[in-house]
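Worksheet for the structure shown next.
Note that one protein chain of the assembly has been removed; the remaining protein chains are unaltered in position.
Coming up: subunit A.
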Amino acid sequence: MAKSPHKAALRAHAFRGFLMAWWLPVLAVVAWYVLSDSSTSFYFPPLSKILAVLWRDLTDGPLLGYMFVSLSNMAVGLALAILIGVGTGLYIGDHAKVRQAAMPMLNFLRSVPPAAIVPIVIIALGIGAAPKIFIIAFTCLWPILLNTIDGVRGMPEELSDTARAFRIPRGLTYRRVLLMASLPQIMAGIRVAIAVALVLMVISEFFGASAGLGFYINENKQRFAMVETWAGTILIGVLGYVLSAVFLQIERVTLRWYFREAGAQTG
C-alpha cells in the first residue's frame, strides 16, 4: 500500500510525457483531416478518402500482400547487410594492415549514390526479388560496416589486453569482446541502415516490379490515381515510424549495460 502513491505519481509522470510527445503529431493529423475534408484538389484529396482507400486496399485489396513482399525484401537485405557488415567490420577493425588497404575503396563504394545503381542492378539481375534485395543490402552495408570498424577501433586498449592476457581464443574474443564493445556503434549503424533500407525498398520497386509497396505507389501514380498514391505513401510513413520505434526498443534492451554504465559514470 505504501508504494501506491509513488506508482500513481510515476503513472502521472508517464502520461504527461506521453502528452508532451504526442500533442503536435495528433494535432497535425486532426488539422489535416478537418482542413482537407472539403478539398476538391486533385493532388490533395481529403484525408478521410485516403484512409478509406487505404483500409479498403489493405483488407480487400493487394496492399497487405504487397506490404509482405516489400518488408521481406527489406528484412532479407538488411539481414545480409548486418551479417556481412558486422562480420567483415570486426575483421577489418581488428587488422590495421587490412584496414589501411581497404579504407580508400570502402570510402569510394560508400559514396556511390544507391539510387544510381538501381538501373544497373536491375539490368544485371533482372526483375524479381533478387535485384531489390541486392540494392537494399548494398546500401545498408556501408553504415553498418563503417560503424563496426569504428566501434572496434574505439575499443579501450585494456579490453583487448585483457583478452590477450587471459588467452581468450580468437573466436570467443570476437563474439564476446569485439562484438560487444562495438555494439553501440553497430546499433547506431543499423538504425541509419533501416531508414535507408526503407527508401531503397520503395525506389527499387519503381522499376521492373509487379508487386510491393513501391510498385503500388508507382502504378497508381501512372494511372493518376492520387488517392491510392497517397494511401501507399502514408502506409510507408507509418511503417517507417513503427520500424524505428521497434528498433529503439531493441536497442534499449541489448544496450542496457551501455546506457546504464554511461549513467553510472556521469551521475
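Annotations
Note that in this section a residue touches a chain if its C-beta (ideal position, glycine included) is under 8 Å from a C-beta of that chain, and two chains touch if they have at least 3 such contacts; residues count from 1.
Rule of thumb we're sticking to: contacts and distances are computed from a predicted model.
Here one chain is missing from view; checked against "Peptide/nickel transport system permease protein", "Xanthine dehydrogenase family protein subunit M", "Nitrate transporter protein-like protein, (NrtC), (CmpC)" or "Pyruvate ferredoxin oxidoreductase", UniProt names that protein "Nitrate transporter protein-like protein, (NrtC), (CmpC)".
In the complete complex, the hidden chain is touched by one of A:His13, A:Arg110 or A:Arg176, namely A:Arg176. Taking the complete complex into account, A:Trp257 is the one of A:Phe18, A:Trp55 or A:Trp257 that touches the chain left out. Touch with the chain omitted from the figure is made, among A:Arg56, A:Arg110 or A:Arg164, by A:Arg164. Residue positions on subunit A in contact with the hidden chain: 156-159, 161-162, 164-169, 172, 176-177, 180, 183, 257-258, 260-261, 264-265, in rising order.
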